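Dumping the structure here so I can ask a few things about it.
The complex appears here without one of its protein chains, the remainder shown in place.
And then subunit A:
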Amino acid sequence: MSQPMVFWISAAILTVGATLLVLLPLTRRVKPSASDSQYDVEVYRDQLLELDADEQRGLIDHVSSEQARAEIGRRLLKSAKAVEVDRTSIRPQKSALREWLTLATVIAIPLISWGIYTKTGSPDLPAQPLAERLSRPPDQSTPAELIARAEAHLTLNPDDGQGWEVLAPIYLRIGRPADAITAFQNAIRLNGDTATRQLGLGQAMTAAADGKVTPEAEAVFKHALELDPKDMRPQFFIIDGWMQQGRLTEARDLIRKLLVEAPADVPWRDQAQAALTRLDQEISGDAPDVSNVEKTGPDASQVEAAAGMSSQDRAEMIETMVAGLAEKLKQSPDDVEGWERLVRSYVVLNRPNDAIEALGRAKLVLSADKVAQLDAVAKDLGLEDEPGTPEKN
């Protein structure tokens, strides 16, 4: 039997059972109970007994106890009289209203419960305990589930260097730079110090700092450069960091040095040359200072550096920036333009699943009008709404 079937049958049993439980007293003859005043009589009888006990214990003197006895006696008498009056009043066994209400109840219980549930519930959605999701065959898992599995594996085997090695760039790509830092550090610790790993670590640190090349990251990039002096990428990051810090002269000098040392036909020569010219102007005061401009996207140097890279390097750099954006949105999610950029970037990077996931996450945090704005963008980009989009039920 399919899961939804089991659910509907269980729900039906619950409904019928609950309805029966409240209906039974309505249709069954109830043994006539004592008059309501009889219950009062019991209380006052109890009180009289207590009074006797208290007097015996010496908790109350004789005069007060007599007074109290008289008072309770009066209440007792009054209630006993009421019992007699009650006895003459009849309790109806037949009642049209009751029959009508019985019918209404039988209809109302399923009507209300099923009516509301079909509007608010998701009967077809099975429960998804994490452990079960992680034990599914890999080909049925989502990328996120695969990552979680790898994480679970690494929690148990923290010394599996190969695992960290695989996971580290993935973390960086999906916008979890903090985890990427840990993963790169572990990979370096277990698999040895290489330029690629150091470069990844530096990128992760940069992404974690919202694209800012921190002094720590700079040190890492310098170390990567020591390990592989021919690799241009760490140098681009170092230059970027210097420009962020306003150390324009140093940046210019390094670019100049790179241009001098590089063969004439490197693909990034033109861009680097342009950057050099711009820097020269800035240093001489002809152009606005780029170092203090608040960054909303990649800055000039990043674009130039990207243009000068091989296509693989460029993709990596773009991904670092996208990861940085995703991380930023995690912290300040109420930013519809940011989400828009992120979704667009994923589409450009040909990562539709991530785009849809980002769309879903955005919808959870944004207000309705902003969601509408985002939906329009998604439609433009050709992202289908169902079935991948998380929906609020």
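Heads up, the rule we're going with is that contacts are C-beta pairs under 8 Å (C-beta built on N, C-alpha and C of every residue); 3 or more make two chains touch, one makes a residue touch a chain; residues count from 1.
Note that in this section contacts and distances are computed from a predicted model.
Enquirer: Quick one: the chain not pictured, UniProt calls it what, "Acyl-CoA dehydrogenase", "ABC transporter permease", "Heme lyase CcmF/NrfE family subunit" or "Fatty acid synthesis protein"?
Expert: So, among "Acyl-CoA dehydrogenase", "ABC transporter permease", "Heme lyase CcmF/NrfE family subunit" or "Fatty acid synthesis protein", the name matching the hidden chain's UniProt entry is "Heme lyase CcmF/NrfE family subunit".
Enquirer: Which of these, A:L48, A:A68, A:V166 or A:L227, touches the one chain of the complex that we don't see?
Expert: Of all options in A:L48, A:A68, A:V166 or A:L227, contact with the hidden chain holds for A:A68.
Enquirer: From the listed residues A:I147, A:A195 or A:A362, report the one that touches the chain absent from this view.
Expert: A:I147
Enquirer: Going by the touch rule given at the top, which residues of subunit A touch the chain that is not shown?
Expert: 3, 6-7, 10-11, 14-15, 18, 21-22, 24-30, 32-34, 36-44, 46-47, 50, 54, 57-59, 64, 67-68, 71, 75, 79, 83, 87, 89, 91-92, 95, 97-98, 101, 105, 108-113, 116-117, 120-123, 125-133, 142, 144-145, 147-148, 178, 331, 357, 360-361, 364, 387-388, 390-393
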